[in-house]
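Right, I'll just put the structure down here and ask away after.
Only one protein chain is missing; all other protein chains are in place.
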Amino acid sequence: MTEHAAAQKRSRGGPDLYGASTLRRHLIDAFRTVRNETERRAAPLSPEDQLIQSMPDASPAKWHRAHTTWFFEQFLLGPHCAGYTPFHPDYAFLFNSYYVTAGPRHTRAERGHITRPGTGEVTAYRRHVDAAMMAFLSDADESTLARLAPLMDVGLNHEQQHQELMLTDILHAFAQNPTCPAYDKTWTPPPPAVANGDGWVQLNEGIHNIGFGGDGFHFDNEKPVHRALVGPVGIARDLVTNRDWLAFIDDGGYRTATLWLMDGFARATGEGWEAPGHWRNRDGTWHIMTLGGLRPVDPDAPVSHVSYYEADAFARWAGKHLPTEMEWEVAARGGHLHDAFGIAWQWTRSAYAPYPGYRPVDGTLGEYNGKFMVNQYVLRGSSLATPEGHSRLTYRNFFYPHHRWQFSGLRLADYGD
Amino acid sequence: MTEHAAAQKRSRGGPDLYGASTLRRHLIDAFRTVRNETERRAAPLSPEDQLIQSMPDASPAKWHRAHTTWFFEQFLLGPHCAGYTPFHPDYAFLFNSYYVTAGPRHTRAERGHITRPGTGEVTAYRRHVDAAMMAFLSDADESTLARLAPLMDVGLNHEQQHQELMLTDILHAFAQNPTCPAYDKTWTPPPPAVANGDGWVQLNEGIHNIGFGGDGFHFDNEKPVHRALVGPVGIARDLVTNRDWLAFIDDGGYRTATLWLMDGFARATGEGWEAPGHWRNRDGTWHIMTLGGLRPVDPDAPVSHVSYYEADAFARWAGKHLPTEMEWEVAARGGHLHDAFGIAWQWTRSAYAPYPGYRPVDGTLGEYNGKFMVNQYVLRGSSLATPEGHSRLTYRNFFYPHHRWQFSGLRLADYGD
Amino acid sequence: MTEHAAAQKRSRGGPDLYGASTLRRHLIDAFRTVRNETERRAAPLSPEDQLIQSMPDASPAKWHRAHTTWFFEQFLLGPHCAGYTPFHPDYAFLFNSYYVTAGPRHTRAERGHITRPGTGEVTAYRRHVDAAMMAFLSDADESTLARLAPLMDVGLNHEQQHQELMLTDILHAFAQNPTCPAYDKTWTPPPPAVANGDGWVQLNEGIHNIGFGGDGFHFDNEKPVHRALVGPVGIARDLVTNRDWLAFIDDGGYRTATLWLMDGFARATGEGWEAPGHWRNRDGTWHIMTLGGLRPVDPDAPVSHVSYYEADAFARWAGKHLPTEMEWEVAARGGHLHDAFGIAWQWTRSAYAPYPGYRPVDGTLGEYNGKFMVNQYVLRGSSLATPEGHSRLTYRNFFYPHHRWQFSGLRLADYGD
Partner (left out) sequence: MTEHAAAQKRSRGGPDLYGASTLRRHLIDAFRTVRNETERRAAPLSPEDQLIQSMPDASPAKWHRAHTTWFFEQFLLGPHCAGYTPFHPDYAFLFNSYYVTAGPRHTRAERGHITRPGTGEVTAYRRHVDAAMMAFLSDADESTLARLAPLMDVGLNHEQQHQELMLTDILHAFAQNPTCPAYDKTWTPPPPAVANGDGWVQLNEGIHNIGFGGDGFHFDNEKPVHRALVGPVGIARDLVTNRDWLAFIDDGGYRTATLWLMDGFARATGEGWEAPGHWRNRDGTWHIMTLGGLRPVDPDAPVSHVSYYEADAFARWAGKHLPTEMEWEVAARGGHLHDAFGIAWQWTRSAYAPYPGYRPVDGTLGEYNGKFMVNQYVLRGSSLATPEGHSRLTYRNFFYPHHRWQFSGLRLADYGD
């Protein structure tokens, strides 16, 4: 049973399932599984690879490894584990990300300047906190465990989010390197669903519950579940592919102002976009920088590394639209969508905003999601970099409309216009 | 009968109302009324005042006067008036705003650099086009008039939008001048509704038609009318006042990070915001730069010149929210709102986006609204600078969330959270 | 007798020449002559023309007119004319340029934002100060006049410097206008000396006195006269012409990195330089924006509007150098140079630095020159925009090496390498 399945089970279960040994065993297993996955992902990276911050939006792998560790120190061990001593007095300052209520913190854009503590010290930091956590999870009484289990869930899901960012950030860094290094030369992309010509799923008008309505883990931005009017609309079952995108390029898509939002065209021309992020033209052939290094673009694969601006321009070129996040959720809940998860996040045309009645959680973790609810757009699904067990039908990812270093693609919507 | 009432009547009327002499008379009257209003607003401005562009978001008054004139030359006289000769071959380049399909244009941020043609030449340009338009409207056959009436409506509404901007832009320019010049020393603000303690209007859940469903003039972004689920929600009948805002300031609102969206707080601290735009602290007392010059802040007046970021922070501080544009529209249509029009535009929490099934109009005017539908937020109502006859229940104004040189305020919403 | 000749005479004369009526008459004449010249230069400019500041390095004509007036108010009338009332309490703030010891001042880059006071008020300001000055000069006793004569000289020479800037600044502004307005359609350039093939003047090694050693007016940066070793060097008698420059362009001069200083090439490529400032290619023919409007480049005319970077690259391309300012001064004092004055300032390779033993004058006027002695290069001679009577063999003009909106050219030097 995977960590995810366990979490789901736990979330559905009643108090009897939270029997002492079961909960303790689950928490220990989940903690070990997630923490190991972080280290597994960092393993191919040299100390230099772990330092680089190739743009302010990205963070060094070493920082991801330390920040996720600080999270447990800050929110679990510090307040709840009597006698715990922080590994190092400077680390709270160095590895806090954006929690102003947790104290001052190092400037985000300069994370790549912290050569010391080094990779080895961060590894020691992780071991120190892991050992303290394991002792704590083994020794705490049952009521404490039950009370802290939701916080554990946040810590582990938080770390999973950073696992994804570790890959997207190092890919961006490698893509800036003229020698195009590979994260893993043997890496292969996940196979997309076979497009079988079933085209579009039609959603008739109806009132649906949107958002997370169960008991299991979820982020506060998925709540409250609320009623929304959805449809009529058609949603494409398949993701837009590189073949589609090459047709857009060949048709002058990147040079045709009338296809673009004005801010998008200003960005595209200002930065000289001619193709998706990480694409490189080598002797007339489009290649793409992947985790396996630079490879020819596969026409059958779903397009990735496109910004909202590009996705929107493509949709206009195609005579279609992007779906709203509600439409996506209804269609996905109905099981109608191919590759909804596991290849590329899918841009929606929904600005990232609070659901009606949204309340951030109390305390410092209230900064987790709420303060980002402006100027960004929602992506749904998950990507090839998303850790196992971290996807949900109601999951709301969000990025700025010019961002394209994520594994971000799209599927189309049709309103009959 | 005002121009607005006439337009409304026309929009509701059948073909019989469009009888030859009625339509012609209406068009001539409307044209003369709107064009005169522009000149009336420019009258207090010296040639220097008409040149200044105090920031890239603003435009010189002279440019507003010329650009609105170019609009008639470009879209009416050029294509539809045989034998019309443009006033000057350079003006299409100088006074096109953002219509890429209408040809190349002068850089927006450098509009304040065009000292020549001077104010006098722009006056001559206006007279030239006015005369040509009057001749055209007098001489065209009825079917031509009927066919072009919608385009006339766009041109006149377009000019009205620039009438409002002329005032907000010159107010911004004067506010940068350390001598605080007055546009009109005798200017007095419109009196707000008397707050009578009736507080909140409650909207129960219901499906409503949103958007413009009539026949009269409207912009394409108000269409198509579509069904939306609105409520339950409470909407404040009154606008937030300066008294409320002073309490927010006194409570440290501008310095409390947790009240703000992250992008908003970065902007507020980066630009040193301590109060709404155009406010100046003189010897411990807050003053505000108005069209009548610098005056003490009136606590009873609705707050104005606040950005979306500030409005959102204020709402959070008050334990409330901003309404969505749909909620605003439903409440306003029901006649429940005080000062919905005529004092300050009201920020909503709705990102500016196309309605489902939205289609820009064909041709160059398709650039009018659609390409701005990203990164901006919708404001509803109208302001003290909005020309008579230019407001509508379904009107969607939009600005970036950091903008605060408009007459922009807010009213609150309550979701019971 | 021109104002300059009078000043020279005065400077050479003994106390007897400063007899009451002579000095008084001279000061009144000089004041009237210089002040009138400013107004003569401003006369072709509309109020809008007088407002524009087309880049931070330039200033509006209206500002030049007011700032030179403020100078007399600040340094003459205020301290020395009992009972003088400043024209307006805000003007000291608005029209101080960079004298920190004279109090706070308006931001330089925003001078173009001051639409009010308008052109008419500045004219009234000039008249007010002129009248006060004339009364003061008429009524002051002789000893006061004798004591203040040097300060009068500074004020008048200061105004003459701004007379030159008024022309270079408005030319820059007009050059940004796509319609290429003319300051004066009848303007003709000064005729250059006939190049008669006498080529180079050779200066043997010798110790020379450099700097101003007489009694007349001079700026503090021309002092003290000091001994310098000059030569051996050859100095071109003629200025580099547009014909020479076209050969440089045709030879790829602007694209050949090895001809340039690194900072210069970065600037040239960053700003897309392909020819001197104000040159425009119209259908394959080089034109130049002049005070008379856009005209074809005259191959026989000396090149103008080149930066130090370009001048240096040209010299390297020609296998030559720029002279030092000492070499220029020695050659010019010997009368060997054609067009040393009156067409284009000539870049030297001397960084602008204090002469050994340099002391700024006491008080606020000590900021006049000294604080600019870094990062700039010296130009010698004068230009077609320099007012009559304002040139001197020892005059040191200075600009940053990327500046090219002045009438700036060059002559070559040859060290035999």
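Labels A, B and C are assigned to the chains in the order they are written; within every chain, residues are numbered from 1.
Please note the rule applied: a contact is a pair of C-beta atoms (placed from the backbone, for glycine too) under 8 Å apart; a residue touches a chain by one contact, two chains touch by 3 or more.
In this text the structure is predicted, and so the values were computed from the model without any measurement.
Residue A:L51 is the one among A:L51, A:L259, A:L291 or A:L365 that touches the chain missing from this view. From the options A:H106, A:H128 or A:R295, the residue with contact to the chain not on display is A:H106. Contact with the omitted chain, checked across C:Y84, C:W187 or C:Y358, is made by C:Y358.
When the full complex is taken into account, the listed residue touching the unshown chain is C:T258, out of C:S21, C:S143, C:N204 or C:T258.
Even with one chain removed from view, subunit A keeps its contact list with that chain: residues 46-52, 54, 62, 90, 93-94, 106, 110, 112-119, 173-174, 176-179, 181. For subunit C, the residues in touch with the chain missing from this view are 98, 100-101, 205, 207, 227-229, 233, 257-258, 260-264, 308-309, 312, 321, 349, 351, 353-354, 356-359, 366-367, 371-375, 401, 415-417.
Please note the rule applied: only the chains that are shown with their structure count from here on.
Taking each chain's centre as the mean of its C-alpha atoms, the one that lies farthest from the centre of subunit B is C. Where subunit A touches subunit B, the two copies mostly use the same residue numbers: shared numbers make up over half of all numbers in play. Remark: subunit B and subunit C have CA centroids separated by 47 Å (rounded to whole angstrom).
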